[in-house]
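Removed from the display is one protein chain of the complex; every other protein chain stays in position.
After this line comes chain A, so read on.
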Amino acid sequence: MCDKMAAGTENRVLSYSVFKWSSYSSTYLPENILVDKPNDQSSRWSSESNYPPQYLILKLERPAIVQSITFGKYEKTHVCNLKKFKVFGGMSEENMTELLSSGLKNDYNKETFTLKHKIEEQMFPCRFVKIVPLMSWGPSFNFSIWYIELHGIEEPEVVQPCLNWYSKYREQEAIRLCLKHFRQHNYTEAFESLQKKTRVALEHALLTELHDRLVLRGDFQACEELIDKAVRDGLFNQYISQQEYKPRWSQIIPKSNKGDGDDNRPGMRGGHQMVIDVQTETVYLFGGWDGTQDLADFWAYSVTENQWICISRDTEKESGPSARSCHKMCIDSQRRQIYTLGRYLDSSVRNSQSLKSDFYRYDIDTNSWTLLSEDTAADGGPKLVFDHQMCMDSEKHMIYAFGGRILTCNGAADDSRGSEPQFSGLYAYDCAAGTWRLLREDSCNAGPEDIQSRIGHCMLFHSRNRCLYVFGGQRSKTYLNDFFSYDVDGDHVEIISDGTKKDSGMVPMTGFTQRATIDPELSEIHVLSGLSKDKDKREENVRNSFWIYDIVRNSWSCVYKNDQAVKENPTKALQEEEPCPRFAHQLVYDELHKVHYLFGGNPGKSCSPKMRLDDFWSLKLCRPSKEYLLRHCRYLIRKYRFEEKAQTEPLSALKYLQNDLSLTVDHSDPDETKEFQLLPSALFKSRSDFIPLGFSDVDQTYAQRTQLFDTLVNFFPDSMTPPKGNLVDLITL
């Protein structure tokens, strides 16, 4: 009914007063937001500092449905403008819900945002609105808000029914909490009486049935059957999709060819290049630096055969590129061709060798190299660079190259007073026409289409939305934290993140020799962080960390962080767990089979600077599967059954442990085995050890079964379950 009335009513400006504020500085009072004077720099609220928490709480004159918020601005761009903020709303100060999370553009135009004002199609009213600034455009500057306008509906005919609904909703939740409490404490009469009177459902009928089977009847077999059916009906899918990925590294020991000795797989190296042909599940590896010299060997690893094949011991001898490292390769899987551009030359060699940027293509099917250009700079393309990035756009048959440091030949003997390093811009290579085009020059300007070139960054091409994603990198001594995308068809740059210190802990840190891959189907970017470039930090907290960036949701999540320092003689177990942190390694991703491959690199051991790695790993990111959850639930049920039995029939319990319970344990998993081995101690514990907190007035068995019920219920979708909270938790001292 509320919605029908809303359709005819106007969305008006809502009156409010400034109720509370975290702080303010000088003359920039909170009340200034009530007035819109864009040409007066003092007509704004400014916080005293940018240390959280900073906020403004507005109180509406009347409860209203708050549908949108408008931010006014200053007539010029201003560093105090809010780059990131959140808006909360509610009927009381203590009880507010998030209505909006967004940011303002740093310009002089008003911006209006829609606020969340419905819960599942039901409008809800607010009396208070809280604005929480999180980040300003200038990271060290305070937060300023120039002008705020709220819009919504305040007609009582519309708002009152919503208030009634809200009130009823709260009452209903209170009743459910009571029902839950009564049932937990076995106040059967009270429970039935309340339920009969209010007709409020505590939970979905299926879960009531589970409770009946488990807690009231102790019919464990029936419980398992119910869970089994629930899993098969897909009821656990929501839980699974919310779980985090767990990384599973596995070192690859390839098959060795007979009689080939040590030469049957690539030797140790850093600064090499790897690409993967997902159609044939083949990983190609070329070149690198073995600690002493550049390499020119070319390899292919077949995942299905688990074998390396040496395509060429020296590509230069086969009309291919000379030995090199810090080059970049990309693969055109469609046409089965591999391109390589760039390389690094030591300063001692630079003056004698020509600095031509040669550009080669390898055709997989004909096993032949073609020199596409002797010097791409002469063809309008990039100069000779290293530590750049290159991506393939198979669809339009284009290659994009960005960044890298340009190698220059210094005439003067004294290199220390050399000129500023030059970084290469963004170039496009039209493979069919064989021509280069400069898309963006290196620019330090802050224009919307300007990009800063860099080295050591990550660049990925999203074949579905046809954008390049670039982040991180370094420019001389400055680490860059920004993240932007480039629409190749629209020739348009979009800044995703400016990169400020405030994000620390929430996004992968730069300066850690990252490697990134992209999954266009899931629209995810995966980033593996390596070794800290800061030598002082290195020994303390050497770490691997793996991050996933969800492109659609624009959010980073850390899959794992390895905080262990690398020991001198790692135990075998640790070695098998995951590759040691390193840099100058290569990481490729098979988006069809969802597997990453990693090879070699430099472990950064200051005591052996020439040491390089030749280890080969695969990484799978796993979420618990349906089968795993089913087994896990069975384990929980049987484990409890064992513990219950242990109190009364220890011998029978032991037998149960050894047979039925043992069946649900994965004995190859060390954690599960360990837990399983500790279970027999239940046979020797007394009853009193088991009393759970908060159930002092209840029969112990009933209490314990209730606990198990609460655990199992978590796997079901929230819409089916009883409320998560407990009545007793509302009591504070």
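One rule holds in what follows: a contact is a pair of C-beta atoms (placed from the backbone, for glycine too) under 8 Å apart; a residue touches a chain by one contact, two chains touch by 3 or more; residues count from 1.
FYI, contacts and distances are computed from a predicted model.
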Chain left out of the displayed complex - its UniProt protein name, from "MADS-box domain-containing protein", "Leptin receptor", "Family with sequence similarity 72 member D" or "Melanoma-associated antigen G1": "Family with sequence similarity 72 member D"
Omitted-chain contact residue, chosen from A:Ala230, A:Leu341, A:Ala584 or A:Ala703: A:Ala584
Option touching the unshown chain, where A:Gln54, A:Ser144 or A:Ser373 are the choices: A:Ser144
Among A:Ser357, A:Ser453, A:Gln474 or A:Thr664, the residue in touch with the chain that has been omitted: A:Gln474
Per the touch definition above, residue among A:Gly89, A:Pro133 or A:Gly270 touching the missing chain: A:Gly270
Candidates A:Tyr16, A:Phe182, A:Phe220 or A:Trp289 - the one touching the absent chain: A:Trp289
Hidden partner chain, residues of chain A it touches: 25-28, 41-42, 46, 77-80, 136, 138, 140-142, 144, 269-271, 288-289, 325-326, 344, 347, 386-387, 405, 415-418, 420-421, 444-446, 450, 455-456, 474, 476-477, 513, 531, 533, 583-584, 602
